[in-house]
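Missing here is one protein chain; the remaining ones are kept as they sit in the complex.
After this line comes subunit A, so read on.
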């Protein structure tokens, strides 16, 4: 018979996140001495934890939500199967991945997702948010599909409807410790949306061009600026300045 003393279940919380957490195991009675001890997290061996000690510790220096999980200290024997003890490190789910906004055209499909870290794995719910009120998703039209996995959830909306579908959608992750939620804005654009401003700009340009053409037709022909009409022969000697002075004086009358 093998008996292992291990630490109790640990709950990580936001306010104690900077205090290190230590898991310990002590193998108290065994018929034969053990060979090695090591730690596992969520079914996978944690590297660099193998030692020959019976009293083994695993230290989490700055515990975060993704440090939570099912930890096991494992003792190996040459003559009998491994013995282990399980320590659960639990935390509130923390949503690490989600889209801030999803923009799609009407008739297309929209996909919104949320990823989380934290143990135990949360249950997911999706809601539509309208200001302060929450409504459950109405799937009477059969276009909404929710796929849930351990730390991942996906909301698919097929064949977007521009009148009912746009809005704020919230994914909520809940486990025994607590819950967390994040929101995604869904915008549905109509196919013809950019056409209206475009036609408006075209109309403005046509109006401008018509105004310019009309204005020109009404102007008298000899008002057209004609810089290249030669003034006539001009001598380039020192009497130039006098000529210019005289001309200017005459023109200012």
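Rule of thumb we're sticking to: a residue touches a chain if its C-beta (ideal position, glycine included) is under 8 Å from a C-beta of that chain, and two chains touch if they have at least 3 such contacts; residues count from 1.
Here is the rule we use: contacts and distances are computed from a predicted model.
> Quick one: the chain not pictured, UniProt calls it what, "Monocarboxylate transporter 13", "Septin", "Serine/threonine-protein phosphatase 2A 55 kDa regulatory subunit B" or "Auxin-responsive protein"?
"Monocarboxylate transporter 13"
> Which listed residue (A:99, A:127 or A:189) would be found touching the missing chain in the intact complex?
Within the whole complex, the residue contacting the unshown chain is A:189.
> Out of A:61, A:80 or A:212, which residue would touch the omitted chain in the full complex?
A:212
> Sort through A:61, A:158 or A:202 and give me the one touching the missing partner chain.
A:202
> By the contact definition given up top, give the residues of subunit A that touch the hidden chain.
103, 105, 189, 193-195, 197-198, 201-202, 204-205, 208-209, 212-213, 216, 223-236, 240-241, 243-245, 247-251
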